[in-house]
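There's a structure below that I have some questions on.
A single protein chain has been omitted from the complex, and every remaining protein chain is retained in its original position.
Right, chain A next:
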Amino acid sequence: MITIDGKQIKLQIWDTAGQESFRSITRSYYRGAAGALLVYDITRRDTFNHLTTWLEDARQHSSSNMVIMLIGNKSDLEARRDVKKEEGEAFAREHGLVFMETSAKTAANVEEAFINTAKEIYQKIQDGVFDINNEANGIKIGPQHSTSSQGLPSGGGGATPGGGCC
C-alpha cells in the first residue's frame, strides 16, 4: 500500500519465474498487468543480453500501455560489475523504459523502483491512457474511490526479492 498524490494505491505484485521452462506461465502474468519490472543482474552480462527476448515477450503478451521499468540489480556488487550503468541507460532509452539500479541485498532503491512504477501508471491514468473501468488493464478502483493497481510482474535474470519458483 503506497500513497501517491494523497491517494492510497494498493499494488499487487507477482514474482514470476525466470527460467526458460516457465515461459508459458510467465506469459499468463502479463495479461491484466499494468506494469512490469524487468530485472537483470549487473554482475552477469548474459542476463543483460537476454533482455531483448524478455522485452519482446512482455510487449507481445501485454497491453500496449503497460509500464515497463528496467532494473539493474545487485548494485552492491560494484567490484563484480559486468554491465555498465550507461549500458542499462542506453538500453532503456532505446526501448522507452524507465531505468534504475537497485540492490535487493541492501534494499537500495527497491522501494523506489516500485513507487516509480506506480507513479508512471498513475500518470497514465491521469492522462487517460488507461481506462479504469476496464479491468483488463489491471487497474481496479477500490472502495472510497481510491485507486488500486495490480499485477506488476517482475522477471528477468536477476534475483528479485521474495523468490520462489512458481
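The working rule: a residue touches a chain if its C-beta (ideal position, glycine included) is under 8 Å from a C-beta of that chain, and two chains touch if they have at least 3 such contacts; residues count from 1.
In this section, contacts and distances are computed from a predicted model.
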Notebook entry, point to check: Which listed name, "Trafficking protein particle complex subunit BET3", "Cytoplasmic tRNA 2-thiolation protein 1", "Rab-GAP TBC domain-containing protein" or "Chloride channel protein", is the one UniProt assigns to the chain that has been left out?
Noted result: "Rab-GAP TBC domain-containing protein"
Note to self: Among A:R31, A:R80 or A:R93, which one touches the chain that has been omitted from the display?
What the structure shows: A:R31
Item checked: Of A:I4, A:A17 or A:V98, the residue in touch with the unshown chain -> A:A17
Check: Among A:L77, A:A108 or A:I141, which residue is in touch with the absent chain?
Finding: A:I141
Checklist line | Where the missing chain touches chain A, by residue | finding: 12, 14, 17, 19-25, 27-28, 31-32, 46, 53, 56-57, 60-61, 133, 135, 140-143, 145, 150-151, 163-166
